[in-house]
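Removed: one protein chain of the complex. Kept in place: all other protein chains.
Presenting chain A:
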Amino acid sequence: MKFRRRAQQQQEEETVSLPGMYRVGEPIQDTKAPDGPIEDRWDTRRFQAKLVNPVNKRKLTVIVVGTGLAGGSAAATLGELGYKVKSFCYQDSPRRAHSIAAQGGINAAKNYRGDGDSIYRLFYDTVKGGDYRARESNVYRLAQVSVNIIDQAVAQGVPFAREYGGLLDTRSFGGTQVSRTFYARGQTGQQLLLGAYQALERQVAAGNVEVFTRHEMLELIVSGGRARGVVVRDMVTGEIETHLADAVVLASGGYGNVFYLSTNAKGCNTTAIWRAHKKGAYFGNPCYTQIHPTCIPQSGDHQSKLTLMSESLRNDGRVWVPKRKGDNRAPGDIPEDERDYYLERIYPAFGNLVPRDIASRAAKNVCDEGRGVGPGGLGVYLDFADAIRRMGREAVEKKYGNLFEMYERITGENPYEVPMRIYPAVHYTMGGLWVDYDLQSTIPGLFVIGEANFSDHGANRLGASALMQGLADGYFVLPTTIGDYLAGATSFGPVEEDDVAEARKAVQDKIDKLLSVNGNRTADSFHRELGRIMWDYCGMERTEESLRKALERIPELREEFWNNVKVPGDAEGLNQALERAGRVADFFELAELMCIDALHRTESCGGHFRAESQDADGEALRDDENFAYVAAWEWTPEGPVLHKEELNYEYVKMTQRSYK
């Protein structure tokens, strides 16, 4: 109640403070999470959910867009349940989805170590790690099903790391105090994805799932107020195809590539969720992005993507920069007393192991002071000299050998001899399409799972939680909740031809327009410039001034794009430049919404740091009185409308984080 009143006050203030930028609409509520004790809610919902008769399942078609951990596991499971599934991916095989690149591990509340872990503790850590901006009911369910994920993956033959007794090994991760992270060397994402992929291909063989590779979703078909299909482009023939269904599931991943440089795969894009947003699906917390502190820095303007180095390196490496500005000496020539081990200096309690957002911002600060190292001064040292002296080179090699090799392959430098250079990079987007407890968006029949939705991580995702959420959604949550919706399918009625024609026309018009501009700049050059704007003004640190600047620059650049982009060739066959241009066009629109969201949220929380909202020590300061809500944005031709979903904490007490 208290929050509701405050939220209303805030609404009034904001309508005044950001005139013309957005409007405030009716609050929104998650109506699907049952009441009652939190540990019973998922059981209650499962029991309430209507079931579909097995005979009827065969008559129902579900479209799943994306084949990563969420989409792959959902398509496989829906196929097993007897639905007719159509699965789409833009890659040449479902096994390529970017979940494959996740290194670290997957959390689960198995408590195999007997170190005090429990479902409740995983729930608590995740809500706190998300800086109190996630829903309690969702996160509790996530922690509950985490244990089933490990069972499922092991049964599929996922080769997790094991101990000599043959039982599963775990490690601690991301600042938690229990050892609950299951892993498969540095390739946990790959192994879990291949498990889901194999389950998916098994359903293809069984005739339950049809996979459309090299197909990109370009529009959602909404008819009678329900999501009823997609328009896709066959990227090999260029043909525009219509696929109709009784429900559509988007599992198309995150939108970190709006920054151009990120750790995402080159093809990762926002088009599927952005088209759905423009068709009526609200977008939740678009400004929440995660910037990972340990990535290999950019080596020049040619850079096309950034590569993550596992966070575990900070266990033994020491982070430093020269004390003096513009000190160009080789690192080995800088004496000890002229080095600033700034994390150890500022955060003596946690030192080099402070959480991701804090480590990232500290690196930015020293580089902004002109003390950064390497090309462009955008890097800090991660030095293993002490570790090598202490543990011996062999021990370091055993622990980090593969990472050192990867670093050397990319940079040509040997980290046993010269310190690594690292810099933060965009890694994950906590924001995404708004969904209720059933993972259904504001368009009936449109479900959104995995990184594509906004749900479980609040304002900051903990390490080893992305794999958990993707698989929880795909294997266990969606297959149950979608049944409740599909049980009413007999009343859906036919899909109106006009609605299909309109969606197809939108796709065709956009392609024609992109090909007709015939200007002087490539889509990539626009994308780079957009990314630079986002990184500089809506990146690790945001201010009202920087965001307003971005909101001036983005529309200007977007206009130039539509007047001056050059897309070669035609739409008749494989045209990778056309694919890229279409994605960049959607990134422009999303970028603007991200900046508006970041501007309106004047507090700092998790990955969203507003310079105006910090405590005396320069740490992020939340404003729970005014911002304990999910910002769910509705698209309208007149500009975005903000719907607030109030967040109530019955179980976890909200506190300010401190790592000093």
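Everything that follows uses one rule, which is that a residue touches a chain if its C-beta (ideal position, glycine included) is under 8 Å from a C-beta of that chain, and two chains touch if they have at least 3 such contacts; residues count from 1.
By definition in this document, contacts and distances are computed from a predicted model.
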Inset, instruction - Given the options "Sugar ABC transporter permease", "Lactate utilization protein C", "succinate dehydrogenase" or "NADH-quinone oxidoreductase subunit N", say which is the protein name UniProt records for the missing chain. - result: "succinate dehydrogenase"
Legend entry - Of A:Glu241, A:Glu397, A:Asp524 or A:Asp623, the residue in touch with the unshown chain: A:Asp524
Legend entry - Chain not shown: contacting residue from A:Ala205, A:Ala330 or A:Ala616: A:Ala205
Legend entry - Residue in contact with the excluded chain [from A:Arg185, A:Arg329 or A:Arg345]: A:Arg185
Legend entry - Hidden-chain contact residue, picked from the options A:Gly104, A:Gly130 or A:Pro479: A:Pro479
Legend entry - Touch criterion as defined above, residue of A:Lys266, A:Arg345 or A:Lys505 at the omitted chain: A:Lys266
Inset, instruction - Write the list of chain A residues that the hidden chain touches. - result: 73, 76-77, 80, 91-98, 100-101, 110, 112, 148, 150-157, 159-168, 184-185, 187, 190-191, 194, 197-199, 201-202, 204-205, 211, 213, 236, 263, 265-267, 299-300, 302-305, 307-308, 406, 409-412, 475-476, 479, 520, 522, 524-525, 566-569, 573-574, 576-577
